[in-house]
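Worksheet: the structure to be examined is printed underneath.
Heads up, one of the protein chains got dropped from this complex, but the rest are sitting where they should.
Just so it is clear, A and B label the chains in written order, and each chain counts residues from 1 on its own.
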Amino acid sequence: MGQIIISGILLGGIYAIVSYGLTLIFGVIRVINFAHGSLLMVGMFMAYYLSKGMNLNIYLMMLIVVPLMFILGVLIQKYLLSKVINEPDMQLFVTFGLLLLFENVMLAVTKGEFFSLDMNMGTIPIGSLVLDWGRLINLVAAIVLAILLLLFLNHTKIGWAIRAVSQNRYAAGIIGLRVERLYILAFGLGSACIGIAAVLLTPIYTIFPHVGFNFVIVSFAVVILGGLGSIPGALAGGMIIGLLESLSGYLIAPELNQIVWYLLFLLVLFFRPAGLFGIAGSEEGGVK
Amino acid sequence: MGKIQRNVLILLLIATIFIVGCSNSASSDSDSQEIIKIGVIQPFSGPNAQAGEETYKGNELAVENINTNGGLLGKKVKLIKADATNAQEAISEAERLITKEKVDIITGTYVSGVAYPATQIANKYGVLYWETNASAPNITQQGFNNVIRIGQYGVPMATVAVNSIKDVVAPALGKSLTELKVVIVHEQSIYGTSIGEIEEEELKKLGAKVKRIPYDAASADLSSVVNLSKNENPDIWLRTGYVNDGALLFKQARDIGWKPPVIMGQADDNAYLLEALGDKGMEGILSISYPSYDMNEKYAPGIKDYLDSYRNKYGSEPKIPQTLVSYGGTEILFDLIKEAKSTDANKIREAALKMDVKIGGTYPTGYGVKLDPKTLDNTRAFPVLTQWKNGEIKTIYPPEAVGTDAKIELPLRGW
Partner (left out) sequence: MSQSNSIQTANSKLSKNKIYAVAGLFILCIVPLLLSQEQYYLDIVFQAFLFAALASSWNIIGGFGGQHSFGHAIFFGIGAYTTAILFMNYQISPWISIWIGMLISLFVAFIIALPTFRLRGAFFSIATLIINQLVLVLVLYYKEITNGSQGILLPYEPSFKNMIFENRMAFVYIAFSFMLITIFVSYIVLKNKLGYQLQAVRENQDASRILGVNPFWVKMNGLFISVALTSMGGSIYAMYIRFVDPYLILSVAEIGAMFVLITMIGGMGTLSGPIIGAILMMPIDILLRGSLGGVRPGLNIVVFSLLLIIVALFFKEGIVGTVKNKLEQRKTKLLGEYSVETDKTRNEVNPNAESS
């Protein structure tokens, strides 16, 4: 049982780290970013190829992957999404197009083959319980990244500006913030966060063009559960869903491992639509 | 919008219409007199694209082989790819192959969900559907007389798993069947479920203690499967699933430092799992698999040639064992076409029903040929049991297929 709780927490770390990027993008630009999972996949392929090509440790690849993903995010926002900035429907449509595009470009490149890093980093026994290094590093990184993002959003000028835009983009425009630029920055930052997640997940999962797809729905749920745009919310949401999935898989049946958190998610939405850490009423405006 | 952008758009639209138009004119070539066309329906996109592509390579090598040796009935053979990942696309593509491309025969299919509608359409037009891969048992139970399954499928995969536990694994562990405890884990789609359920039933008949745990192959975490299995403390961990979930499952077992005495998977002797877990990780893991590449040349004549031509053409070792199955299956098809002197479904079926080839010694898969007259399943297409040794796949069972002096080595000791 203890082992299951540990697995749940470690899984929570994974769900949290894949959700930071989404909560930034979702919270600020207010577009349902369907391309989220495929960006994660692109990041994982970058990390894998670079690490193999340069024969360096995978975690060092963050130095390259994160800036590359930042640039990719900036390009997407600047040349695609900002063209349809006043049309939320078309923004969603474009992100879906990007999902298909990224997945299938990688499919055409790799012919759908599977890639894995075999990093048998060993385990850490604690009494009768066992932790594994890959997921532990990921969990620590998830917590550290949450703190860094919070510091950035709360204690820097750009961070304040981003928060202002996410709360009210019209008012932010009126007080002289350059909303479109901040959008570009937010998408870039969100993508950079996805890049960090991609590097951390590369040793854990097998990489193939559809690997990101399985994380899309869960990260939407984490973001809404935690509260739109809330970093601590994403961390808490990830933990809750990770634990619930692990426990219900163990106690009920592995094929029903998601059903409890689906139900909890719906219950939370029913009683507290703004999410656990969201500002009450933020759902009322209706994010489009 | 600027003028340039608009022009680019118009150009792209024209290009698409052009491509679409070309596809429709391409099929109108009048050379069907000199060419035998075989349509290949596989998932060439989507999550199973890799398997579709690798399976197709088997067809491709067999066709190249026959074309360089003078063709078939004096004609060249041409393959036409059709990409279908689900039932809806299967309908479109099967219709295209038959009515537009005018193929003589259709072969496939890695995904059973694609095979159902595709076989129905082939049946409507009376075109032979030459099934080399699909595992769902009821594909051949639809009462169609044009669907022949030459390769192994779910039932033999499951029964051979049980038989090899009985004949090889249990003796190696020094236990009797009634002392054995088996945990079956399988992904929950039709592939894993059909095999897992038969295994459970057969093992229970033999008196073994069995627990069956289905799971979702798309799960981001399989620790609950691993821990539930570990709690049972089984002698044998029997798995049916795909590559990515297999890698995750094994890695998560390694992450908690649990390795049961026996791990046996379905077709887990592929290059991707080796990359994921390394030589050491895969050491000793058994697979009930498609005929493997180290088989004895006497049992599987032509296997060395096949391997050479694969390496020459694609510049690597074969990635998954299914490639050989489609290669061998296509060779049987060619022999039948020669025998029937036609590509007509009825004539080929008659020839196939007459065919009586014993297991081993004829085809590079080692398969024999003897169709079940009711379902048209090949009753002599049997899987083999393989084991990973130092990063190489060694065939263990059946004895006549074993090329080297490989012996089963059990139990497994740690990751």
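Note that a residue touches a chain if its C-beta (ideal position, glycine included) is under 8 Å from a C-beta of that chain, and two chains touch if they have at least 3 such contacts.
None of these values were measured; they are calculated from a predicted model.
Participant: In the full complex, which of A:43, A:73 or A:112 touches the chain missing from this view?
Facilitator: A:112
Participant: Which listed residue (A:90, A:177 or A:276) would be found touching the missing chain in the intact complex?
Facilitator: Answering carefully, the residue with contact to the hidden chain is A:90.
Participant: Can you work out which residue in B:37, B:57, B:75 or B:96 touches the chain that's missing from view?
Facilitator: Answer from the full complex: B:96 touches the omitted chain.
Participant: So which bits of chain A touch the chain we can't see?
Facilitator: 26, 30, 32, 80, 83-84, 86-87, 89-90, 92-94, 96-98, 100-101, 103-108, 111-112, 209, 213, 217, 220-221, 224, 255-256, 258-259, 262-263, 265-266, 269-270, 273, 283-288
Participant: So which bits of chain B touch the chain we can't see?
Facilitator: Residues of chain B in contact with the hidden chain: 1, 6, 9, 12-13, 16, 19-20, 22-24, 26, 44-45, 49, 52-53, 80-83, 86-89, 91-93, 95-96, 99-100, 113, 116-117, 120, 123-124, 136, 138, 142, 188-190, 193-194.
One rule holds for everything that comes next: only the chains that are shown with their structure count from here on.
Participant: If you average the Cα atoms of chain A and of chain B to get two centres, how far apart are those centres in Å?
Facilitator: A distance of 36 Å separates the two centres.
Participant: In the complex of these two chains, what residues of chain A are touching chain B?
Facilitator: The touching residues are 3-4, 7, 11, 14-15, 104, 107, 111-116, 118, 120, 123, 125, 130, 132, 134-135, 204-206, 208-211, 213-215, 218, 242, 245-246, 249-250, 253-255, 257-258.
Participant: Quick check: in the complex, which residue numbers of chain B touch chain A?
Facilitator: Those residues of chain B that touch chain A are 45-53, 188, 213-216, 218-225, 227-228, 243-244, 247-248, 251, 254-257, 272, 275-278, 280-281, 319, 415.
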